[in-house]
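Each chain you see keeps its place in the complex, though not every chain is here.
Per-chain numbering from 1; labels A and B assigned in written order.
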Amino acid sequence: MQRRWAGTVALVCVLLMAWVSPSIAAADREKLLSSPGVYGTFAAFSLDDDWGKMEPASRIVQLKGLKGVVEQHREKVAIDVYLLRGLSDRADLMFRVHAAELRDAQKFLVDLQNSPFGKNLKMTGILNGLTKKANYVPGFSDEMKAGLKVKSDPGPKPYAIVIPIRKNAEWWALDQDKRMAMMKEHTEASMSYQKTVKRKLYHSTGLDDLDFITYFETSNLEDFHSLILAMEGVKEFQYTRRFGHPLLIGTVTSVEELSEVLAQ
Amino acid sequence: MQRRWAGTVALVCVLLMAWVSPSIAAADREKLLSSPGVYGTFAAFSLDDDWGKMEPASRIVQLKGLKGVVEQHREKVAIDVYLLRGLSDRADLMFRVHAAELRDAQKFLVDLQNSPFGKNLKMTGILNGLTKKANYVPGFSDEMKAGLKVKSDPGPKPYAIVIPIRKNAEWWALDQDKRMAMMKEHTEASMSYQKTVKRKLYHSTGLDDLDFITYFETSNLEDFHSLILAMEGVKEFQYTRRFGHPLLIGTVTSVEELSEVLAQ
């Protein structure tokens, strides 16, 4: 029982220290998250059996180390954290890393896996992608362009979904006009969900066994479900040979919140 | 031998305590199980090797903890338990969780996996879905609508079967009329099994690598077999690209009965 208390006290200390520690000069997170030419790496992990059987106090020490590794790399990469446990069967947690150079994402992930906490992680999947200027938007009508600029509603969007996509050979063999026409239909079908579902697109061809990583955040999963249904009803969907497999679904979290969940 | 007795006594105590414990204010189970807009999560687990080699007394303590975790979340989620061991090769047990918010299901499953019993569980599969108002029924004849209102025979339905379904791109590209016509044929073919097989449908598009989770309960597996055969004979089935894989089959149980089986 005392040991349990000790664990709780240690956790509180760790969190307090995290709170008061002077913030290290961080990468220009906003720029990494909005610019083209930025690499996005999604790394999903599950915890090994040893983790579950470890003493709470040891776990807290290791989670403190996780916090340290994240802080240390903040200068170069933008890191987001997700809790997948309880919603996905592929992984317990996921990091999304934005970096100007893919090597910087690699360095963070290598340091993470080399850290004491990382020794209890089993890599279950990595997806690499690249942000680019919009391919088809320049050809859209002004009305559509305006619609695409509508921002999603403010407020927390607790759910995050990652859907890897691979198009088939026929898609890439189509000429640009035909693809443009289909992407217009695709985009129109999605526009009524602009406010409740936030989207981000990564290009993966050559960087992974995919063509695209589509990333979503929402507070309204029923709306998100309707959006994906709408996407499956347009012609462009027939040129898709992989959609998900795996789709990853989880909740947006922070290192601190994740530490609280995992310390138990 | 004495240790065995000790275990049995401990088990009896646990079950007695469960019996007499004042029931915690439970989620409106009936409402969660019958309303649209409710999330259904199916989480299948297998027991790890350590579990089998643990002392009966330790197992009983851990199973008591399982009971506690379930009680604790009853306020927000409706939880059903199934024994898959001996009928399915994918998992030993399965939880079905209904929640108004998917996060509440996640919280239960995270707490379950963080509990001492949960440390011996290996997640083998999660399926997420959403209940919705019937898509096609409003277009059916009054006779069919009446038929669909016929309730299944009362009495225990010990077997539960879960069949994940994914439709192909052609299905979603069909116009609503054609899908309606096929769904009428589909529904007519199923109606003679209304009394012996209870059905429930979840929509999964965007929440998982599926389009539907179909859930069945029955006491008559031969009838259920005939129902699925009938479903495979209608035109709509040709637009299915995943049916099962895995189909999960097990028996409906309770935390108490499950504890008895696993304590051995």
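Everything below uses one rule, namely that a contact is a pair of C-beta atoms (placed from the backbone, for glycine too) under 8 Å apart; a residue touches a chain by one contact, two chains touch by 3 or more.
On a predicted model such as this, the values are computed, not experimentally measured, just so you know.
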- Message: For validation: placed chains = 2, all identical. Expected total copies in the complex?
- Response: 5
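The rule is simple: only the chains that are shown with their structure count from here on.
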- Message: Using Cα averages as centroids, what's the distance between subunit A and subunit B in whole Å?
- Response: 29
- Query: Given the complex with subunit B, which residues does subunit A contribute to the contact?
  - Reply: 49, 52-53, 83, 85-89, 158-159, 161, 163, 221-222, 224-225, 227-229, 232-233, 235, 237-238, 240, 244-247, 249, 251, 261, 264
- Message: Touching residues of subunit B toward subunit A in the complex: what are they?
- Response: 37, 39, 41, 43, 48, 102-103, 105-110, 113-114, 118-119, 123-126, 128, 130, 169-170, 172-173, 203, 205-209
